[in-house]
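All protein chains of the complex are present and in place, except for one that has been dropped.
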Amino acid sequence: MRRAEKEKEEEGSEMISDREGGKEILLQGNEAIARGALEAGVAFCAGYPGNPSSEIIENLAKASQRLPIYVEWSVNEKVALEAATAASFAGCRAMACMKQNGVNVTSDFLTNLSLSGTKGGLVLVSCDDPGGISSTNEEDARWFARLACIPLLEPATPREALEMTRWAFVLSEAIENIVLLRSVSRLSHTRSNVLIRGLPEFDVKARFDPDIPFHTFPVVDKDRARHEKLNRAAHDFETSVFNSYDGPENPELLIISSGCAWSYARESVEILRLEERVGLLKMGTTWPLPQELLKRHLRQCDQILFVEEIDAFLEDNVKAFCADAGEETGTKVFMGRSSGHIPLCGELSPSILLQVLGEHFDQAWEQDRFQAHVNSLMPEDLPPRAFGFCPGCPHRGSYYAIKTALAWDNRDGFVSGDIGCYSLGLFPTGFNQVKSVHAMGSGLGLASGYGKLDLFGFDQPVITVCGDSTFFHAGLPGLINAKFNRADILLLILDNSATAMTGFQPHPGIDTTAMGQPTDPVDLESLCRSLGMPVEVADPYDINESARTIYGLLKQEGPRVLVMRRKCALVQGREGGFPYRMRVDPDACAGEECGCNRYCTRIFRCPGLIWNTLSKKAEIDSVICVGCGICADICPQGAIERTVVEEE
Amino acid sequence: MAMALNIIITGVGGQGNVLASQIIGRAAVNRGYNVTIGETFGLSQRGGPVMSHIRLSENKTCGPLIPPNMAHMVVGLEPLETLRVLKEFGNSETVFIANARPIYPLNVIAGDVEYPDLEWIRDVLDQSAGRLYWLDATDTAVELGGPIMLNMILLGALCSLSPFPLDTGDIETVLTAFLPDSKLPANIKALAMGAELIHRYEN
Partner (left out) sequence: MMSETGTGQRALIDEIINQDLCVRCGACVGFCPYFSYFDGQVVVLDRCQASADRCFQVCPVAREQGTREPRIREGSEIGPIERVFMARAMNSDIREVAQYGGVVTALVTYALEQGLMESAVLTDRGDLFSPEGREVQDKSAVRQFSGSRYTASGGLAALNRAVKQGRRKIGVVGLPCQMSALAKMAESTEDPRDLDDRITMKLGLFCTWALDFRKLVEFLKKQGVKGPYVKFDIPPPPAEIFQVESEEGWTEFPLSEIRPSIQKGCLLCEDMTAEKSDISVGVVEGQQQWNTVIVRTQRGAELLDKASQDGWLETGPLPPENLEHLKDAARGKRERGRRVRDDQ
């Protein structure tokens, strides 16, 4: 159903590629970034999908239908940045987009690239995910700006995201180095009125000038040059419109803030009516620091509160700066993450800011009364909404089969997990089978390590699961490592023919590119076979047969691969075909009398199979069930019936 | 409108929450408002909660999150999620339009936790909110062609209540630009049914 929404949204997002400007339209933060790049005349855009960044490339891919730009989903983020860099080296404006984790993947290239410098404007966009709402971590990618010695921009609103993105290309060309633009989920997924300008003519000519190579040698000279470039950026930042101050001449408290969090601070000041007492310095250019500007504001006030998402980036850098500039700025009281005023972890919110400011100014927050009233009517915790695989999701079948096979095997085997929808295998929806999830492809690397631990008495079987997209991204090296080092490793590729987690972007196993052009998909099976390992295929909807196959493979040695193949339920839904119509036979279901202790709903946990508390029996929720048929195999009474749906 | 009009649409993945808020957003931009819509979905495709914060202002750009207890209107597509919003964002004047049909969380299906009694949810909302419209909107949606119509019905309901500044005409204009022609009549019907449900509820 969400899919249907997306399609309609697509029609709406044609506005992204509107050549005309001068209008205010409603744009999502990510759409604004895409539009900003187009207004800058970007030629080449690459990325790897990942919440909350995916919509940038998605929208640019759609724009590529109407504009002469190139857009790709790359195999991973490092390749995305490298591909985009090629365009920059050839004089085109280019952009690479990803989530925070992706920046890690690029880092080896990034820290070298910033030494060689760039030519056509090159912008790296990182969308960070405070609170890890859809991530395995809540990493702050801004540190990469320091690490790689490159400028950092942090938009606070969709409007600013557009403006900053456009300007980032200009800045990059001015200093001949890559620029990092950092968004957060809350901005990427916020829609707001944005003023768009017209699009330029896209008439670039790509050419690499052999006389101007891009080396990192001599390293020290290049490093020096890199710092000089950074200084030039710092100089520009002193007068940048993206930094602004709002508040009295000599406030009692100076808030230094960046990104979305700035808006929470601003509103909290308004709600608490502290406009006359608090100054708010909004920073849009956060590395390198515009030192003169900072000095001016630091002199205004001795109490400083830092409000920024995830890490104490501004906080630490400004503090370090104050240690140098102490004579001019004076002694300060710093409040933020290290002082404990701002929570060390998790996403910020207006309510946190209201509390911090309320306490600081000893001003009670009047809505407390309402909360107390509601609390008196309501228990502390309402039942949470647990994550689960979709109805019909092949992963539910895969994990059920894995669970069964590992139980049969009975040697305390476990699953080394990876990144994708199937990471949910660590929750009850995947029967808690997955015991570790870290980075893309790490499940395989870990498995290849376990596969060598027999030297030290390790005798537990390990299954590593990996989605098709993740396998291409960073899984392959782990598999090759296992092969070369003769590690025992059983890889289950959960091939659902989609990067489902992030919204069905194409990947190398699919026959269409981001721009909708046909291509030859990489065949997973022959790829693995060519590495000289046995490859079997199983159907996740057939849990009994799959479990037998997995069990059999567990007994073997060396690297081996099982492709669990079934299309993502959402894709099947779109294509309109599930195999079965399901029904619970109320006469056969013994309900609470069965003695199975509600095996079907308590253990299997499919949203389409519910427990009717009145009849005390299981029941198919016909609104939700799609008809994958898996559950028919789990009932000890055989009460769940599947009938084959006739082809229309 | 002093500061901003804050509206929350809450529900679970797949209920059409994001689409409804986008439509409101576009209609409001057409009428010259400054609009900000913050969307929280995370793993929404997997049945998790989805919440949109819609903020309309005449003169300023609001942040993506409504400050605590400052929602003026709440559209709840699912009762438990509606109740969740009450405590965090509601206040004694908030107008609640609540659909009465639950979508059970997996942990409820599995028997780990119990879904609160619906009458109790209704009572708590009734005793706390400014106004409550407790509607069997899913039933109406199914009559109109499927649960997917739910969002449009509640959007119609919203349009017929103050202080929401837009009317169904504003919404229809956006829909016309937004939806394929074939889908238009059913959606317009759903908007009208929403207003009708409110009318019936009031009498």
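Observations on the model:
A and B label the chains in the order they appear, each numbered from 1.
As a convention for this text, a residue touches a chain if its C-beta (ideal position, glycine included) is under 8 Å from a C-beta of that chain, and two chains touch if they have at least 3 such contacts.
Keep in mind the model is a prediction, meaning the values are calculated, not measured.
Although it is not drawn here, the omitted chain touches the following shown chains in the complete assembly: A. Contact with the chain not shown here comes from a single listed residue; of A:325, A:382, A:522 or A:590, that residue is A:590.
Considering the complete assembly, chain A touches the hidden chain via residues 403-404, 407-408, 410, 431, 548, 551-552, 590, 592-593, 595-597, 599, 603, 634-638.
As a working rule, only the chains that are shown with their structure count from here on.
Computed from the mean C-alpha positions, the centre of chain A lies at a distance of 27 Å from the centre of chain B. By the touch rule above, chain A contacts chain B in their complex via residues 1-2, 4-5, 8-9, 11-12, 24-26, 51, 133-134, 157, 159, 186-187, 189-193, 260, 263-264, 266-268, 270-271, 349-351, 354, 365, 367, 370-371, 373-375, 377-378, 382-390, 421, 424, 428-429, 500-501, 570, 598, 601-603, 605-607, 609-611, 623. Residues of chain B touching chain A in their complex: 3, 12-16, 18-19, 21-22, 25-26, 29, 33-49, 61-70, 80-81, 83-84, 86-88, 90-92, 104-116, 123-124, 127-128, 147-148, 178-179.
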